[in-house]
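Some chains omitted; the rest stay in position.
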Amino acid sequence: MNVENFGASERLLVNAAYMRQGAQGRRAHELRLRALLEQGKCPEDGWDESTIELFLHELAIMDSNNFLGNCGVGEREGRVASGLVARRHYRLIHGIGRSGDISAVQPKAAGSSLLNKLTNSIVLDILKLAGVRTVTSCFVVPMATGMSLTLCFLTLRHKRPKAKYIIWPRIDQKSCFKSMITAAGLGFEPVVIENVLEGDELRTDIKAVEAKIQDLGAENVLCVHSTTSCFAPRVPERLEELAVICANYDIPHIVNNAYGVQSSKCMHLIQQGARVGRIDAFIQSLDKNFMVPVGGAVIAGFDDSFIQDISKMYPDNSVYRSSLDVLITLLSLGESGYRQLLKERKEMFSYLSSQLKKLAEVYNERLLVTPHNPISLAMTLENLDKHSDMTVTQLGSMLFTRQVSGARVVPLGASQTVNNYTFKGFMSHTNNYPCAYLNAASAIGMKKQDVDLFLKRLEKCMKNFRKEKSCGKDVPEIDNCIKDTSVGETEDYKLQS
Amino acid sequence: MNVENFGASERLLVNAAYMRQGAQGRRAHELRLRALLEQGKCPEDGWDESTIELFLHELAIMDSNNFLGNCGVGEREGRVASGLVARRHYRLIHGIGRSGDISAVQPKAAGSSLLNKLTNSIVLDILKLAGVRTVTSCFVVPMATGMSLTLCFLTLRHKRPKAKYIIWPRIDQKSCFKSMITAAGLGFEPVVIENVLEGDELRTDIKAVEAKIQDLGAENVLCVHSTTSCFAPRVPERLEELAVICANYDIPHIVNNAYGVQSSKCMHLIQQGARVGRIDAFIQSLDKNFMVPVGGAVIAGFDDSFIQDISKMYPDNSVYRSSLDVLITLLSLGESGYRQLLKERKEMFSYLSSQLKKLAEVYNERLLVTPHNPISLAMTLENLDKHSDMTVTQLGSMLFTRQVSGARVVPLGASQTVNNYTFKGFMSHTNNYPCAYLNAASAIGMKKQDVDLFLKRLEKCMKNFRKEKSCGKDVPEIDNCIKDTSVGETEDYKLQS
């Protein structure tokens, strides 16, 4: 309501004092909004739902599809057939950007465009807060990390048309590999660098990386593609050293920081890498770091023009979809809320770690010592069944049917071929890890209740196994639970990354 | 509520007859749902919002993030920080598919996976209803048509590793060209076939296509990339003849059917092409054909295994986002509702056509004769100002500030360079179209009120111009409306496809 409308309201209510009190209430909302628009930063304290919805309503009525007097004679007019759909998108129906240029402003959608600018600005603010203080530019894309990495590689190709090798310290996640392979027929060639075992940890083989670069010729290397967040016992890359090598050899460096925003260690590695060496872009998943639905990523970097080049590669204009969720979420959390989530995650990591350690000892297993991995933990499964990996797999099924989600069992000696490339010891990031193990992670949003339930159910399963083994029996309940546990089926849940 | 719960309710209500009446009411909903699940077809009559929401609620509680007893110890657990976000996605937070394999079922999300399967099944049903009766397979992707086309080309590359040419009858839309260019540095080479002028229409130069194939060698051609829906005076491709050539030379054929589902003519062309010749896949935008928010497409074809190959190229799992909107929309419309929309669109096309013709005659212009284009119309702007294209551009600005969206003015002789390729006469699909013109389209969901408002405002603008010209004056109001109408600014709205 503007000034005239307040005037009209006063006359209707016949009580100026109360109306003025109301107007003052409204003013406070306007001021909040103004601070947001002027600073483009995530507010310190989260907004209530009411303020957020009002804001989204205000943005929506600035889009042409919501103009009271609009008439549309094009083929893309933001018309919506279902009221349910209109409402769930707050009537923000037009995308932002133009067909073929995501970074342009969409003339039909000032509100949606503003929303998108704000989101990128706020996310940048949060990346700084989370530890990469010198990041200068970022943008949200409605694709997961895999596709986002591909976008980066394609952009680099324009700059280094002759380079075709991507140096890639091994990380056993299909989508990471596929991000290079999707484009492989077109000329990229991933060069896998095996990790080295240090204690229990699998770490970057820096010497092998450098040797391979020299071997291939730096000018033929498109980029180094490194990883921070990963399943233990693999640990985040030796990022500083990689970044220094990239700087020395003048090779681009793309970091897959999939769920690393939630960890100050991962973010610190990126900050340090950029400070002492070279990092061109780092990519993170929206859902894993900001607790929004699956399907978005943030591409960020230290050079505005490179980040903008990447954004120009993206041919569509549906970006706002992911932006909307992340904007709502960050406004409702505020910086303080996000900081609190980071803190709780860290505490939960310690708790999970200590509890899992205790349980492991009871069953003659041990927690792998992986101090460099700040998120994921691994417990050995050496004594579960000495003679068969089947048992390890069964443990996974049992946990699944007991509604434990996200736990991952890694048997020995699995082998998998992805796009003609065969990985020995697949899932364990190395050809021959010494033992089978079980992964659990403390990710953002995890509750103490999750940990407790997990440990209770895990213990029950372990106990069952011990009992059964001592009787020389199979574990029968699996058959009742998952009748069709073919090998393929079992694979399914194991790879549920 | 299941049987036991009805029993308990009866005891509480102390009136079995009324409760039974209530149970019968519920049963009707269950039967609806059953028909949907068993047949996998769009219901004939649309569902009310209540049934749709109940169904989505039911799906959501089958996803692990909504299990009452779930505990999550992974890094991707469908956790959501904001209630607003959870609600607007009906708590369907997990994607479907697995990281790296969209066609796999997501173990954590039976409900979301079911939703996705159903959506593809219903969309297939609607594609048949709309005219492509023999289509056998399709899937929804959360990307617009441009990126979807790229996905098809990448898939073909795996099958024809040495082929690099894409035969492309010219269509002046940036995203179409970019769909090939994004990957261009990697080896694709678009081969532009200029259109021929027949009367007012710009049509496919079939002979030139065939000659170019012979010239390049069929084995070097990745595919023919043709287009159905387009701005007049260009008209849909001579699709049957193209399909026959593709069959004869054994060349894949990808059809950009962007907003063609809404036109029985476009769909008929595809059906005929597939019958007499070769079409490998046809791609259509979700928003333009199904009245949902921007950002999704359907990839469809006649060979299940090829369509599945394309789906495997897609590395992410956020598909359900687009599925959800299109599922809600189609369930709420029903087949009859969608048929009705198609019928109304056709009627509105006739109405727009006849009204625009009348208006054109009053101002000494004429409606271009483009009988092969079933959606878009063009009116000449020859007499607006004989001496300057500036005026044509101003007309565009005036319409924009008068809240006419989607109208497009095409001046003479514009030239544009897209990724190093220069198009003369850009926007007009040919180097030298005889005159400037204005486009308007009758797209699905257009109302008579849109047409009437458009014509009224257009007439007012035309009148203004005539008046101003007779006084030898500039048109002053533009300056008031858009003060910063630099050339770049003006470009903006013109290209708003």
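A and B are the chain letters, set down in written order, and residue numbers restart from 1 in every chain.
Assume a contact is a pair of C-beta atoms (placed from the backbone, for glycine too) under 8 Å apart; a residue touches a chain by one contact, two chains touch by 3 or more.
For clarity, every value in this text was computed on a predicted model and none was experimentally measured.
For this complex of identical protein chains, the structure file gives a whole-complex count of 4 copies, while the figure shows 2.
One rule holds in what follows: only the chains that are shown with their structure count from here on.
A straight line joining the Cα centres of chain A and chain B is 29 Å long. By the touch criterion stated above, chain A contacts chain B in their complex at residues 49, 52-53, 64, 67, 69-85, 88-89, 92-95, 98-101, 104-108, 142-144, 146-147, 150, 154, 157-158, 161, 173-175, 177-179, 182-183, 185-187, 229, 258-259, 285, 287-288, 290-296, 313-319, 321, 325, 328-329, 332-333, 337, 341, 352, 375-376, 400, 403-408, 440-446, 449-454, 457, 492-493, 495-497.
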